[in-house]
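So, subunit A:
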Amino acid sequence: MKYVIIGNSTAAVGCIEGIRSADKTGPITVISDEPYPVYSRPLISYLLYGKTDEERMKYRPDDFYEKNGVKTLFGVKAEKIDASGKQVLLGSGESVPYDKLLVATGSRPFVPPMAGLETVEKKFSFMKLDDAKELGAALTPESRVLIIGAGLIGLKCAEGIRHLVKSIEVVDLADRILPSILDEEGSAMVQKHIAVQDISFTLGDSVAIFHGNEATLKSGKKISFDVLVVAVGVRPNTQIAADAGCRVGRGVTIDSRSATSVADIYAAGDCCECRDLTTGTDRILAILPNAYLQGETAGINMAGGEKSFDKAIPMNAIGFFGLHIITAGNYDGEVWTEQSGDTYKKLVSKDGLLRGFILIGDVARAGIYTSLIREQTPLDTIDYELIKRKPQLMAFTMQQRAVKLGGAKQ
Partner candidate 1 sequence: MAIDYNISEYDVVRDPQRCIACRVCERQCANEVHWFDAETGKMRSDESKCVDCHRCVSLCPTHALKIVKNPDTFRLNGQWDNAAIGEVFRQAETGGMLLSSMGNPKNYPIYWDKMLINASQVTNPSIDPLREPMETRTFLGKKPDRLERGADGALRTDNLPPQLELEVPIMFSAMSYGSISYNAHESLARAATELGTYYNTGEGGLHEDFYSYGPHTIVQVASGRFGVHQKFLEAGAAIEIKIGQGAKPGIGGHLPGAKISADVSRTRMIPQGSDAISPAPHHDIYSIEDLRQLVYSLKEATNYKKPIIVKIAAVHNVAAIASGIARSGADIIAIDGFRGGTGAAPTRIRDNVGIPIELALASVDERLRQEKIRSNVSLVVGGSIRNSADVVKAIALGADAVYIGTAALLALGCHLCRTCQNGKCNWGIATQRPDLVKRLNPDIGYKRLVNLVSAWQHEIMEMMGGMGINSIEALRGNRLMLRGIGLNEKELEILGIKHAGE
Partner candidate 2 sequence: MKRVYVNEKWCLGCHLCEYNCAFANSGKNDMVDALKDVTIHPRIQVEGDNDVSFAVSCRHCEDPICVKSCIAGALSIKDGVIHCDQEKCVGCFTCVLVCPYGAVMPAPDGHVIQKCELCTNNSSGEPACVKGCPNGAIVFEER
């Protein structure tokens, strides 16, 4: 069995490890247009922050490919999938035949059309290692940085470079920060915490036009800057899969086995859309754990095993300047909140199930809440009042604990 993987990030690694759990020998080829062995993309902000370095950013040890019998084609672009001929055509004109193929092409930064953007000399995205390296090289202690986008990427970027630059201004069309993971109270709290670091926000506003180093916002406000970072969002790389005949919605459509609509082609990671357990709808859940789990699921199924992953939920663990935030699920339902000082907790339940939560400040043991969502534990089988106060296994029955902690069978 010949395996080919397009892409070389988390989903690809999951796939390789999934394949090898079922098939120790079948040749695997990884095709990636990046010139690096797999590294952790979310760590690029920590790289600039100084908390990690290129060596420690490696997502797997140096001998990972060799040990797993993987042939790597780095710096090579996969141009086209010939689904009937079962081969991948490369930019070089060569082709790589496959029996089973994984599309793990990830996503790319979305840069909305903005007038005068071409006049900006130093402008960057913030997604890949090269983005971070180039941005880092452009910064000086005198730099004034303008970041478009107050989402996860933009704010992680702000944190990563704060100590390297003179000032940072964040602009977002939304009227609050991190709207994809926080509610209004949470956004306000986190914004306050970040603002203390002398990072200023202009919210509910957007750039009308750039004139070189000056941005004029729709409100008329003018911002002078030296370096621009555009972190508005990402778009999935679906073209190659679509061209091969795979069904594509917002992302490549996959089932719980990570299979696409085309035989022997699988897909995983940020290029896909999948079923969100908390809403029951198909959507892109571009988060690292899902990428790994979808990749692993694909790998096992590609190698002839049986694996289903149907517990994808939106979830995030993130922190800014020492303030930790953990969120999961969605916030549609009956709400219970608790707020004091620098901590905030929100639990959302609906139809007798926990659907989502927000923890800011005190995030200890958050996974107990997450598992209530993932496992769809009926809240009437646990002591919900107790677990509201803090995540704890005491809220479960002795029998449930015997399974969790005592090794008892279900």
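Assume a contact is a pair of C-beta atoms (placed from the backbone, for glycine too) under 8 Å apart; a residue touches a chain by one contact, two chains touch by 3 or more; residues count from 1.
Quick note on selection: all candidates are chains of the complex that A comes from, given by their letters.
Just so we're clear, the structure is a prediction, and the values are computed from it rather than from any experiment.
Asks: Touching subunit A in this complex, which is it: 1 or 2?
Replies: 2
Asks: Which positions of subunit A touch candidate 2 when the two form their complex?
Replies: It is residues 14, 40, 42-43, 46, 51-52, 56-60, 288-289, 292-293, 296, 315-319, 322, 324, 326, 328, 363-368, 370-371, 374-375, 391-394, 398, 401-402, 404-407 of subunit A that touch candidate 2.
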